[in-house]
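The complex appears here without one of its protein chains, the remainder shown in place.
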Amino acid sequence: MLYSIYITSRSGSLLYQKDFKTVNSPITKQRSNDYLVIASTLHGVHAIASKLTPPDAVHNYQKAKTLANSNRTGLREVSTSQFKIFMNQTVTGIKIIVFASPNMEETKFAAIYDKIYEHYCNYVLKNPFYQLDMPIRCQLFDTHLNSVVAGCNV
Amino acid sequence: MSKQIKQLGDDVWKTKVEKVNSELFTLTYGSIVAQLCRDFNNNYEEVNAQTYKMGYNIGVRLIDEFLQKTQLSRCSSFRDTAEIVSKVGFKMFLNVVPNITNWTSDMTTFSLILTENPLADFVELPDDGKAAKELWYSNILCGVLRGALEMVQLDCEVGFISDVLRGDETTELRVRLVQVLKEEIPAGEE
Amino acid sequence: MPIYSFWIYDRHCNCIFSREYGTGSQDPSGNVLKSTPKSKGSAQFAPNPSYENTSSLPTSSQSTQNSSISSGRGQRLLSSASNNHKAQELIQKGTVNAQNNNNTSKLLFGTLFSLRKIAGSVCTPQTETHQEEEFNTSNLNSFNALQSFRTLNYKCHYYETMNGLRFVVVTHPAARSLQSSLIEIYHSIYLPTVVRNPLMPVNYREDEVISNDRFVRAIDEYWASLEETLT
């Protein structure tokens, strides 16, 4: 069950944000600048989390089976009593952040991440009129994103 | 809602609390207050202050015992707080349930009527004409409430306004919410 | 031992207890012992400039003399924890109250504090009266409590009591949720050893820490006993 999606640029600015009207989603409507604050906080915490790696834990990721692309040691997941935040970063530093229900698994998120990334490449990067590092206002991207969410929130 | 809280209080008392008999408790507190009166040769203002401070120190620790045995989550309003203090807090420590009355319209102040008070069973104030006007015998309770509530960010003013030991109708303790304390943020946070 | 460190912060956001298990520990004088990477040639993998070398903790610029305070010296403790030899060895190698005020402790608390703020601000229960709203703003252990955060290398578990005590444990990333363990430590170790102990404060000054041997041993034994069942 997906509640909302954030996409942030390499510098942590908010490119895209959407809360989905899923039934009993605990997310409450925020003011627009709250979304900016949340995005930049998560961006900052993402880097700090990798700095906090305990000396003995430095090599755990090599043993980890999950996909280890560019987002090696940064923040990946936050769990609270009402939801989970998943976070993954592309090689170019774009972060895709998803708020989901507490029972969402890492593997399920990996699949969703791939689809979103795919749609991002197709409908945003390939869109000639989209200026990099600017908020995303591509209609096609929206519709495809909604289908991803619909698929997952069935 | 308040029926569940009452049930919780009774359950905690029955199943999670080691008990000791209340005469012992009364006698222990009595000997402390008596000694205080001797120490300050009946300067009852000072005795009130010291029993209050003693309660304050106990309250800041008692809150942990309360949280451990009840695992309650945070109150959503001062009305909830009053219910929990009376039906769970007082019940699990003193095995009494004071009545909640005299709410102010803005719901920031309420009274606790202590129909039973294990601190003051069989107690008679000295009849030097001063005690009945100045001594609040069970003032330790105000300190305990003050200390415990402060630990959960509720800055309250707590004080007695009447006491049967003084010949009043009822023993009434007034609790006023001064402010909800902002939690402390680490240095350097905006 | 899949437990790397355990921390307690009080309601004034000060670190009142830190226990570090492990070999490549940051020795009290503050410079980081370079832990030689065991696997051969861990490739430099930081294509993204925002990561500098992540193979070890940054040497904390600000020295940590003030971390070994009068009452809580950063000392290595020989504790007779569980018979499990490996856990034993890591316990003896770790330090107690050596990192309370250093960079790691501040970064860790800052991270948890920001995540907790997000958790609290994104899900707010509807409130009718102004008072209810106020009751909710000081969101100690609020409607939506932060439980943990994870990276590929480690997982950090978090539990906060209603009176503002924060328990944190950093473990192997695959560890199960340790909320119940942190609650267990609060109820059956912190409560008897500190709260019911008239010689121990519950309101800590800036530099005060918990350094009772009994407390440290109990914490070591608890984590050592959990060692096998963690993942």
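The chains carry the letters A, B and C, assigned in the order they are written, with residues numbered from 1 in each.
Quick note on the criterion: a contact is a pair of C-beta atoms (placed from the backbone, for glycine too) under 8 Å apart; a residue touches a chain by one contact, two chains touch by 3 or more.
Following the convention adopted for this analysis, contacts and distances are computed from a predicted model.
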- Task: Match the chain absent from this complex view to the correct UniProt protein name in "Trafficking protein particle complex subunit 6B", "DNA replication complex GINS protein PSF2", "V-ATPase proteolipid subunit C-like domain-containing protein" or "Ribosomal RNA-processing protein 42".
- Result: "Trafficking protein particle complex subunit 6B"
- Task: Using the contact definition given at the top, list the shown chains touched by the missing chain.
- Result: B, C
- Task: Kindly state which of the options B:67, B:94, B:154 or B:180 is in contact with the chain not pictured.
- Result: B:94
- Task: State which residues belonging to subunit C touch the missing partner chain.
- Result: 71-72, 192-193, 196-203, 205, 210-215
- Message: I need the residue numbers on subunit B that touch the omitted chain, in ascending order.
- Response: 17-25, 27-32, 34-36, 39-40, 43, 45-46, 48-50, 52-54, 56-62, 65, 92-95, 118, 121, 140, 142, 146-147, 157-159
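The definition used in the following text is that only the chains that are shown with their structure count from here on.
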- Message: With centres defined from CA atoms, tell me which chain sits nearest the overall protein centre.
- Response: C
- Query: Roughly how many whole angstrom separate the Cα centroids of subunit B and subunit C?
  - Reply: 35
- Between subunit A and subunit C, what is the separation of their C-alpha centroids in Å? 27
- Averaging only over C-alpha atoms, locate the centres of subunit A and subunit B and give their separation in whole Å. 49
- Message: Where in subunit A do residues touch at least two different other chains?
- Response: none
- What does subunit C use to touch subunit B in their complex? 11-13, 106, 109-110, 113, 125, 127, 129, 131-132, 134-142, 161-164, 186-187, 191, 195-196, 202-203
- Message: Which residues of subunit B touch subunit C once you look at their complex with the stated criterion?
- Response: 60-61, 63-65, 67-68, 72-78, 106-108, 151-153, 180-189
- Message: Residue numbers of subunit A touching subunit C in their complex, please.
- Response: 10, 26-28, 30, 34, 38, 41-42, 44-45, 47-62, 64, 66, 68, 70-83, 85, 89, 91, 93, 99
